[in-house]
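Every protein chain except one is present and positioned as in the full complex.
Presenting chain A:
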Amino acid sequence: MAAPVSLQVEFGGGAELLFDGVKKHQVTLPCQPEPWDIRNLLKWIKQNLLKERPELFMQGESVRPGILVLINDADWELMGELDYKLQDQDNVLFISTLHGG
């Protein structure tokens, strides 16, 4: 059982173009039986925030190669990537390093 989680989700490097050009999103994830991790967050983003062409942001259950993920200003590779358990008030930043859409 997990309480609702408030997050700041940010997009940069061009990834924001897939989200109506909005860089910062304040989101509250609803209650759900299992705790929120990045894997679930990505699913939630795909359903709730992503405006167009999900294939340019997602690949399978992860982000597309070339999109970097920072959790609280640190590389997600240090944090367990998809398995990182989100805490209340976490900041998740996606930076695209890709050239074209």
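FYI, a residue touches a chain if its C-beta (ideal position, glycine included) is under 8 Å from a C-beta of that chain, and two chains touch if they have at least 3 such contacts; residues count from 1.
We adopt the following convention: contacts and distances are computed from a predicted model.
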Open item on the list: Can you work out the missing subunit's protein name as recorded in UniProt? Choose among "Cytoplasmic tRNA 2-thiolation protein 2", "Poly(A)-specific ribonuclease PARN-like", "TBC1 domain family member 15" or "NAD(P)-binding Rossmann-fold superfamily protein".
Closed with: "Cytoplasmic tRNA 2-thiolation protein 2"
Task: Contacts of chain A with the absent chain, listed as residue ranges - done: 12-14, 16-17, 53, 55, 59, 65-66, 68, 70, 73-75, 77-81, 83, 93, 95, 97-101
